[in-house]
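All protein chains of the complex are present and in place, except for one that has been dropped.
Chains here go by letter, A and B, matching the order in which they are written, and residues are numbered from 1 within each.
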Amino acid sequence: MGGTLQGDPAAQVSGVAPLDRADATHLTFLANAKYAPLLAERSIGVLLVTAELADLGNPRARIVVKNPHEAMLPLLPLLYPPPPRVPGIHPSVILGRGVALGDEVSLGPGVVLADGVRVGARTRLEAHVVLGAGVEVGDDCHVYPGATLYAGTRVRDRVRIHAGARLGSDGFGYVFREGEHAKIPHVGRCIVESDVEIGANTTIDRGSIDDTVIGAGTKIDNLVHVAHNVRVGRLCLLMAQVGIAGSVRIEDGCILAGQVGVSGHVTIGKGARLAAQAGVFGSIPAGETWSGYPARPHKEALRAQAAMFKLPSLIRALERLVERRRDDER
Amino acid sequence: MGGTLQGDPAAQVSGVAPLDRADATHLTFLANAKYAPLLAERSIGVLLVTAELADLGNPRARIVVKNPHEAMLPLLPLLYPPPPRVPGIHPSVILGRGVALGDEVSLGPGVVLADGVRVGARTRLEAHVVLGAGVEVGDDCHVYPGATLYAGTRVRDRVRIHAGARLGSDGFGYVFREGEHAKIPHVGRCIVESDVEIGANTTIDRGSIDDTVIGAGTKIDNLVHVAHNVRVGRLCLLMAQVGIAGSVRIEDGCILAGQVGVSGHVTIGKGARLAAQAGVFGSIPAGETWSGYPARPHKEALRAQAAMFKLPSLIRALERLVERRRDDER
Partner (left out) sequence: MGGTLQGDPAAQVSGVAPLDRADATHLTFLANAKYAPLLAERSIGVLLVTAELADLGNPRARIVVKNPHEAMLPLLPLLYPPPPRVPGIHPSVILGRGVALGDEVSLGPGVVLADGVRVGARTRLEAHVVLGAGVEVGDDCHVYPGATLYAGTRVRDRVRIHAGARLGSDGFGYVFREGEHAKIPHVGRCIVESDVEIGANTTIDRGSIDDTVIGAGTKIDNLVHVAHNVRVGRLCLLMAQVGIAGSVRIEDGCILAGQVGVSGHVTIGKGARLAAQAGVFGSIPAGETWSGYPARPHKEALRAQAAMFKLPSLIRALERLVERRRDDER
């Protein structure tokens, strides 16, 4: 950890806890003097602490580090090893014809694999996951309870799909004719590349003819909507409740904050950032940060918003000017 | 009901219906003269009505009250008693090791309880509910079909969790290093106190190290997102599609209207109200009502919006002034 140990080098802990519920069995951390009073009341196992606060409390051991929160992150996998994989196929699993299962897969209760499904090695599908006909999931994936992958969806390796996510559902495409919204058949696919994580209850539609693609290493939060034919690049972050309309291109490394909406057929340039709730109606240049409704470059949006809140007094000043001008001209 | 009966005191009804489909077996209500024509066409069992409209129609019985809609609410549980609880464990239920079940629990088809789950007395888990390892659900709870509680989630008593809600999923936390978004392990819990109701397809993430907590008596609507480490106080109302980013504190008695977004690490003071679609980027003082994007005190936001729509004419007026000024100076 690159820190300095004070106190008992034999101190042992079995978990991590926030300061307000840590005890002698826990490692915890203090990085801000305002939380110091919590320390006085507690018998702590190991305390990660900054040099400035290192004389506070009475933990069994203290490790002085520059950034206690960051220092703790590499410890978490040591203290909380992932639960051991228990390969096996629950007797209630339903297998279609021609299903191919990799080594050491784990299929939970009520999992349904339709005809022609392929599941890679060491992949875990939890209870009630449903994979439609011809779905392919790669190696070392983890699909949480109740997620659905519609027919034809392809997921590469080391992908996590959280509970209730829906991949490959039909896109929202209709043609109005003869007095009804006639459904456009959706025959494209939903493709998720490696090392992607998809949040709970998120929906990603299949393509209409083209495919919908989520690039490698991209992370998607809960309740996000990705429409048909969207291409999301590599290493993007899409935060909760973001909505992406059809045929949008999001290039590599973009960050879309919560509740952002992007309208159809635009391109978000490489590394661009969109602030929370931004409403995007045109393409965004690479590397820029945009915000607001309609979205504009962030600095311009901030200036306009600041001006908007000065407007009522501005209008009064202007009315006075006009009034005086009128007086002058009488 | 504190009302006055007119007509047949022996009139009987078996249900409540809106005026446009009520018949002689129904109790219905009329509070607004514009709906009176519907009454003429119908043979009604019992009509709740205001004094002003009490001479209309020909129901078998009429009860004159101050507020017909409010008067009806206490009648609903009498006319629609909740379906009788049928305790029992469906033969398809999957029980892990060390599961503890309270008296008279009801476990529907396909319910999965992982190792170490505890379910309190009289709690009902409907079809396909999945509780991860070590989940604790208290007494008299009702979890609707297909909801998922990830490992370690704790739910107190009399909590309702609607279909498809996901509690305790991993928060959206990554550190960018060595060319990838490395996942921060989430070892905090999701804790739901007593008398909470959680809407359909809502997602509440577990904490990273700290916990995510929903306070007693708080009600959460459908499709809401609550991120890691959020603390929601007691008796709050979070309406549909609200999104709360990480580590936000929402104090007791706050009301967040539909589609509100709150960015990370801010505090919403006790009893504050946020209007629909508000975008909150800083802390909100207790008791205040804020609205708009970026959110401002509601009156200030209204003034700024009103001014904004006057702007085009203001700009023209100003241009005329500048023009004249230039003329003057020639």
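Quick note on the criterion: a contact is a pair of C-beta atoms (placed from the backbone, for glycine too) under 8 Å apart; a residue touches a chain by one contact, two chains touch by 3 or more.
These numbers were taken from a predicted model, which means no experiment stands behind them.
Visitor: With the missing chain put back, one of B:45, B:59, B:120 or B:145 would touch it. Which one?
Guide: B:145
Visitor: For the chain not shown, which residue from B:1, B:237 or B:286 touches it across the whole complex?
Guide: With B:1, B:237 or B:286 as choices, the missing chain is touched by B:237.
Visitor: For a quick check of understanding: of A:42, A:62 or A:128, which residue touches the chain that isn't displayed?
Guide: Selected residue, touching the omitted chain: A:128.
Visitor: Out of A:6, A:25, A:50 or A:169, point to the residue that touches the absent chain in the complete complex.
Guide: Touches the omitted chain: A:169.
Visitor: With the missing chain put back, which residues of chain B would touch it? List them for me.
Guide: 15-18, 72-73, 76-77, 79-80, 83, 90, 92, 108-110, 126-128, 144-146, 162-164, 195, 197, 199-201, 217, 219, 221-223, 235, 237, 239-241, 257-259, 276-277, 292-293, 305, 308-309, 311-312, 314-315, 318, 321-322, 325
Visitor: Can you name the residues of chain A that touch the chain not displayed here?
Guide: With respect to the unshown chain, the touching residues of chain A are 92, 94, 110, 112, 128, 130, 133, 146, 148, 150-151, 164, 166, 169-170, 172, 174-175, 179-181, 183-185, 187-188, 201, 203, 205, 209-211, 223, 225, 227, 241, 243, 245, 259, 261, 263, 279, 281, 293-294, 296, 300, 303-304, 306-308, 310-311, 314, 317-318, 321, 324.
One rule holds in what follows: only the chains that are shown with their structure count from here on.
Visitor: Based only on mean CA positions, could you tell me how far chain A sits from chain B in angstrom?
Guide: 23
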